[in-house]
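These notes are about the structure you will find just below.
In this view, the complex is presented without one of its protein chains, the others remaining in place.
Lettered A and B in written order, each chain numbered from 1.
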Amino acid sequence: MSDTLLQVEDLRVRFDQRGRRVYAVNGLSYRLRAGQMLAIVGESGSGKTVSSRALMGLLPPSATVTGSARIDGVELVGMPEPEMRRHRGADIAMIFQDPTRSLNPTMRIGAQITEAIRAHARVEKDAARARAMELLSLVRISDPQRRFYEYPHQLSGGMRQRVMIAIALASDPKLLIADEATTALDVTTQAQIMDLLGELRSRLGTAIILISHDLGLAASYADDVIVMYAGRAVEYAPTRTLFAKMRMPYTRALLDAIPRLERQSHARLPITPGQPPDLTALPPGCAFEPRCARATPQCRTSRPPFAQHEVGHWWACWNPCKDGEPV
Amino acid sequence: MAVTEVPASSVLAVDETAPAPARKWLRSLAIGLPAGLLVLIFGACFVLPLVAPIPKPTGGDVLSSSLPPFSPGHLLGTDPNGNDIFSRILYGGRSSLIVAISVNLLGLALGGSLGALSAHFGGAVDTIIMRVLDVFIAFPSLVLTLAVAQSLGPSQRNTIFALAFFSIPAFARISRAATLRLREQPFMVAAKLSGTSTWRILVRHIAPNIGPQLMTFAMLGMGIIMIIEGALSFLGLGIPPPAPSWGNMIAQGQLSLSATPLLVVWPSLALFLTVIGFNQLGEALRARWSGR
Partner (left out) sequence: MTLLEVRNLVHEFTVRGAGGLKGGVVHAVSDVSFELAAGETLGIVGETGSGKSTLARCVLQAPRPKSGSVRFQGTELVGLRGRRLKQARRQLQMVFQDPYASLNPRWRIDDLVEEPLVGYGVGNAGSRRRRVRELLDLVGLDPAVYGRRRPYELSGGQCQRVAIARAIALDPALVVCDEPVSSLDVLIQAQVLNLFEQLRTELGLSYLFISHDLALVKQVSDRVAVMHLGQLCEVGPAEALYRSPRHPYTVDLLASIPSLDPTRPPAGGRAVASGEPPSPLNPPSGCRFRTRCPRAQDQCAVERPLLREIEPGHQVACHFPEPVNAAPDGAAVDGTQPRPATVHYARP
């Protein structure tokens, strides 16, 4: 596809720490177009965060990354750090879960933004300041003239996250990765931030990868969804398709476990027994098999391939859910 | 089914700067080596004189003064008074180690308890204890110790007493801070809700959790106390001659530094090795205990 911005192919990440080898990401492939919003959904240990950090080169030295991730044709895997620094911010930017810890508490907001602006381009102080004001308005911070001189602790959580977004947008990145960016925010603030991200996407054409454990967020805002489990993509489809025809039992289980307003009080939830798998000792078959109600003997012995079984809809399952089936 | 999760994002949070040897035996080595060194030193100072024919550290014969190392009967030679240097190193080590251990034990027991109680009870109790300790901490430590030592006169017991003035408030500070942090933890609230008695909370909840931190501090403190004791003895306020301590040996030796440098070198080396041993052990224990 000519307008493919990011192409990830068989991305693998493993950590070697204290004698243990942790297989965090085990073959992830997807394609992202310019201006598209992709949600990567999974629980802890699914590999969603690690895979994105791999794109940004933000993994510790104990990590080994293989596979390919090309942004506009430029290969990110294996890129040396000095070159990576040029791409970070300019091509890909990231916003994190806890804005309190990502912002320097001893530096004024404005200074942090101008610093980001001047990190990637030779810009005069005045021009940088003007651009910072522009960015503050862009992220809908009221009274930017005053806020420019404030410190992070003077702002609310939602505002700090907006500042993070402003910093991330400082050099006009083509891709913005939001790693659980709204998890720590109240639901009302979350709605505002998500709305802002949507607006930025349409105005600036920035592609967004939304990493979250919340399927609901994916449903409401993303164009496409990848569901990850044990370091692998297990289902990948446009959002509407995914929610209309869920194939992976794991995705179904995720959906069912989410609290719903429509449920009656004291409803017993459908539960999935067991624990997430041990990433140091992954089984030869499907990683979800021990907990899956639809498991067959084949699931234990051989791993289902991740393939496009229906148009635009990929999954990895030997016994997927059929249309209209309750379980 | 007991499978423990290894959330991969947690590996991102692991402290990459902590020494993390790949093999378990290497990790044990980090503790084993300094521990072994210290066992050697302790063994030499406390056990060796009992089993080997080591000459007395005092009452030397002037006729055999200033003998060079490897002289017959004198491994490291003798000092200007005719005393065997090796023997003085060993017996001096005994003094220095006894002082350091006593002071740290006092600090750990008294200071640790004081700080924990102060933090646990809070309110007026806390304020009073901390104000009193603040007075001690406010004094430059060496000055305070010197003043006490000076007024009491030099002796091993008085040295311990003087250094305790320095050590107890330090431990109390650490213990109090650690206990305060602990109070925020939900399991402390849960303990209260379970009806656990105050005594039990102190002994079974607070102590095991602040213990490792205090022990580590004690290890590092060994080195500090030994050096201060050395300084005191150097100034003539610690262990009184002719009884040896590494500090007063250095003091005596520096008088003839250019002529007989070895008189200073041996005790300095002994002090250096011991302090390094304690520091490394403390560091290794900290790494091990903070990991789990």
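Points to keep in mind about this one:
Please note the rule applied: a contact is a pair of C-beta atoms (placed from the backbone, for glycine too) under 8 Å apart; a residue touches a chain by one contact, two chains touch by 3 or more.
Model, not experiment: these values are computed from the prediction.
Within the whole complex, the absent chain has one touching residue among A:4, A:68 or A:272, and that is A:272. One of A:124, A:262 or A:323 touches the chain omitted from the figure, and that residue is A:262. The set of chain A residues touching the chain not shown comprises 43-44, 142, 156-159, 186-192, 194-195, 198, 213-217, 219-221, 239-240, 243, 249, 253-273, 275-276, 291-293, 295, 326-327. Although one chain is not shown, part of chain B still touches it, namely residues 2, 4-5, 185-187, 189-197, 200, 204-205, 208-209, 292.
Rule of thumb we're sticking to: only the chains that are shown with their structure count from here on.
Here the CA centre of chain A is 50 Å from the CA centre of chain B.
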